[in-house]
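Dropping the structure in here first, questions after.
One chain of protein is taken out of this complex; the other chains stay put.
The block that comes next holds chain A.
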Amino acid sequence: MQTRSTCPYCGVGCGVIIESDGTQITGVRGDPEHPANLGRLCTKGSTLHLTAASEITRSARLLQPARRLARGGPLQAIDWSTALDTAADRIADVVRQHGPDAVGLYLSGQLLTEDYYAFNKLAKGLLGTNNIDTNSRLCMSSAVAGYKKTLGADAPPCSYEDFAHADTLFITGSNTAWAHPILFRRLEDARAARPGQRWIVVDVRRTETAETADLFLQIRPGTDVALYHGMLHVMLAEGLTDARYIGAHTSGFEALRETVRDWTPARAAAVCGIVETDLIQAARWFAQADRPGGATLSLYCMGLNQSAAGTDKNAALINLHLATGQIGRAGAGPFSLTGQPNAMGGREVGGLSNLLSAHRDLANPAHRAEVAALWGLPDVPATPGRSAVEMFEAAADGEIRLLWIACTNPAQSMPDQAMVRRALERAEFVIVQEAFATTATVAYADLLLPATTWGEKIGSVTNSERRISRVRPAVAAPGETRHDWQIAVDVARRLEERLPERLHGQATLFPYADAESIWNEHRESTRGRDLDITGLSWAHLEQHGTQQWPMPEGALAGRPRLYEDGIFPTEDGRARFAPVAFRPVAEPVDAPYPFSLISGRLRDQWHGMSRTGTLGRLFGHVPEPVAEMNAADLDALGLKDGDLVEVRSRRGSVVLAAQAGGAVARGQVSIPMHWGEEVLGGTDADGVPRRGVNGLTLPTFCPGSKQPELKHSAVSIAKAELPWRMVGMAWLPQAEIVRVRESLRALMPAFAHAMVLPFGREPHDGGLGGVIWRASAATPAEAALIAEIAALLGLDGRTAMRYEDAERGQFRSARLDGGRLRSVLLAGDTRAESWIRTLVKDELPAQAYGRRLLAASATPPVAITERGRQVCTCFNVTEPQIVEQLGRCEGSAEARLSQLQGALKCGTNCGSCLPVLRGLVKASIPLVPVAG
């Protein structure tokens, strides 16, 4: 059975075809008819079916409503009726006693449009509070604010098809190769089809995207505005701006000209830490100095958004497009790449604390009146709600008393985890509506409401290019899970009974039989708005596939490109230049915190990893948390590659291994955003828990967008003096892995540093999956604790061999099964890991090593060849294999790549590894055929 749906990961919005046998999802492939991906899927998307395996559903999902009678106590399963009554009772109580603004709803850009709509109406319509915000605030709100500030509406004006028409691509603050792999495939295609296409990449890190650039500007953190101003200065000086466009379609250019006057390329380059001629080159290419009429397309993402000056960065970039007329035509425009699958859809229904349905503004009385009329209410509340950070700060301060969190994991993803945890602890009642039972936030829930997830849900989403796609269920909701919109509506109806005065005489505000009826109400709310979709219906989506908004009544299709007529959704129809001032990072480095912490995404992981983190194979690319640093900084600190370091900010700390890399500039350290407390923990010397990477990050947010500066914090780095080490690896039955990981996770606070992650390759022939555990401490752990960990890793006294020197804190244990090393735990001296890890991971024959497996030696009993770094996740191809094969390839780079792919299949499925393959091809020496 095949079901067309949409991938739940990033904002590219790829179409997927789900294969199922009716009860179980059995496969997934890219939908060749979906315009976003044309049949392609990345590593994450192409393994979606594996995350829906029955073992994972049974062990990792939340399948039944539950409550906790005491904080920190055990969960008690309850029925839905009790759960919904409890939620409604508690919410109604808080509203009656403290007013509706004492309730906070925190949602997610991964909810579907229909879910979002129901929640938004519940908060702003029924309860009468604007305290509803979502994790889109951490993701896209600066892009929204930037668009609105300059173009007048929250609408990316471009489409993916513009990639093929662009002459210059300006990729800034986006590691597209990793964060949006399918778009990167399209970019590669575009470049191949359009040989003159030039790529400029601006990033603080030399990312895989940067490696592909024709011009790479490695700017200092937070200096984007200086760069754009400097580029505009060059354009003005060299007469590269488009005076006709500026005159006809914009306002406010003079003020901007004044602003950039001082931003000479020399000054801008100095602030950005780049070469002046590179800045000038970028300005010329952007303005198409040598190709009049050429098109420039900007692609940007979190590098601009997750900043205390996020709105300014977005606006300053859009300034460049407006000043050069690079907007409103094929291949041109400022194209914000959305992080989440439905951040767009959420905003369309007004699912943020400052928005109302259909891109209406809370601050606008006319907009409020329109929404109230749509909902049949006398009014909707005018007081702006609390944005994400503000909401948790208010909860920490006791002003918000009840939190309802749906489809997101603030205890992982919000900045300043110490504050977030205070909020979750202080809130009188915390409702967590979730699909997965393993998120850090679940631990704080008083009430757990089990939700459906990908493959089960029904509704719609909107991707980066304003494209509305249907999400369809392939299998029934497992256990007692319910759709998010259903849960919202069920609670809302109970609230209507408890707060009848809020109905103003209506029978119900939630007369929905299904998701489609909610969508129809949403559609009606868009009439006459910039995102008008009154010409669209679920039936139309069913018959004609996806559509881009706007598609007003009577239109036959959506619009791929906005502002082609030069008329903008502002009062005067003109786009507005934003003469923003350059502001440095919110927390500059200083003597006590001399390093810049940069966060980012990994290629094969998604957000807090509640879904991708269930698959060992997605850890083949980056197997463990590391702090990537410049080799010179490691030297200067007296550190070696692989040393454990404590990274500390004013708010918290983490311990992880330092890794020397060429991607990170001096003075910086890069830690991916994924490593939350679920996988990386410990307790510092003062007994303060380490809360993952966001224990370090900064809650300071952009005044315009309220988006926090997740991308930059000042940190210190010191060698972690934790001589006692522990590493354990085990192959365990898939059905047990989650339990074992959760049990190990519960033990992490006992150590100064600990981590637990999966490894391996699903589906495994023996139905096994890998778990790797590490812990470090200043002194050896208690024998009982070591024994507990050993038992969790399947090292019991009946089958595992064991070496123990308690006085020296040495404990090593290993279990052989079928001649293979199935479990191993090394504690104290862990040097043997260097070769034992390979025996375990690669499942090599190990019977012959016997008890020598327990000898603490960095030298293996016999030489063991490691498979090496996995490059291709789909076909499990490693770097050494590729290098070896390339030694037999001949001809041009493209020819050698093709031969390589023919031989090893690497990069022939999802293509996420193509940038690496190209790099390896480039670095290899072609075999020269010897003439006959």
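Following the convention adopted for this analysis, a residue touches a chain if its C-beta (ideal position, glycine included) is under 8 Å from a C-beta of that chain, and two chains touch if they have at least 3 such contacts; residues count from 1.
Following the convention adopted for this analysis, contacts and distances are computed from a predicted model.
Hidden from the displayed complex is a chain whose UniProt protein name, among "Multidrug ABC transporter ATP-binding protein", "Spore maturation protein", "Nitrite reductase (NADH) large subunit" or "Nitrile hydratase subunit beta", is "Nitrite reductase (NADH) large subunit". If you put the hidden chain back, the residue from A:Asp154, A:Glu678 or A:Asp829 that touches it is A:Asp829. Considering the full assembly, A:Met801 is the residue among A:Ile78, A:Ala750 or A:Met801 that touches the omitted chain.
Touching the missing chain, out of A:Ala855, A:Val883, A:Ala903 or A:Leu927, is residue A:Ala855. For chain A, the residues in touch with the chain missing from this view are 797-808, 810, 816, 829, 850-852, 854-857, 859.
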